[in-house]
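Accompanying notes for the structure given below.
Complex shown without one protein chain; remaining protein chains in place.
On to chain A.
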């Protein structure tokens, strides 16, 4: 296992700097937002989640001939500890990988944070919430939504990389080729991402459902339903309006 993230020299200096600015802004917003997600109990959990993402990123799994993939972890971290904290978890992992393990170029840190922290969390967690809105409020739904959100988050990061490459790639390869190859292989990697994400979320749900940020609404509505089953939100309305 060598460089698993964007190294130095793929993206030119101006676009690397611009991506750095995007990353700094994103992390600043996340620092503000994370305050609302973190307390005496969830702060240690978030540290452990970052450590888990680091560990899981070491585990490259084969996806096609001569190609491997590894967890990005944005969707997983966001579901476990909240989207803002999730961004920070992945950013800390990327920072430590760049500084300690020579993985991911230091000039490309902004590109890597943008793709693997900001985009994966925005797409993955956004989709996760949307799905939970329409799915029944069960643990199986949380697992299924985790899976689907994680699948999509990985090609989304690949698309984001392709866009950044289009703006500032140091080589002159046709964008269609780059996009096609990047998205193709990352759909496969996304399946691995989804399996790891769904298994991890389900495991935590099984032992400590109260610790899963993304499942917090799960328990309360169930109580509500037993209390007052006859009054749903009211958008569908009563089937037969009694206008006698």
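Everything below uses one rule, namely that contacts are C-beta pairs under 8 Å (C-beta built on N, C-alpha and C of every residue); 3 or more make two chains touch, one makes a residue touch a chain; residues count from 1.
The rule is simple: contacts and distances are computed from a predicted model.
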UniProt protein name for the omitted subunit, picking from "Amine oxidase", "Transport permease protein", "PDGLE domain-containing protein" or "Imidazole glycerol phosphate synthase subunit HisF"?
"PDGLE domain-containing protein"
The one of A:24, A:99 or A:130 in touch with the missing chain is A:99
Which residues does chain A use to touch the chain missing from this display?
1-10, 31, 34-36, 38-48, 50-56, 58-63, 66-70, 85, 88-89, 92-93, 95-103, 105-106, 158, 161, 165, 169-171, 173, 177-178, 181-182, 185-186, 188-189, 207-208, 210-211, 216, 219
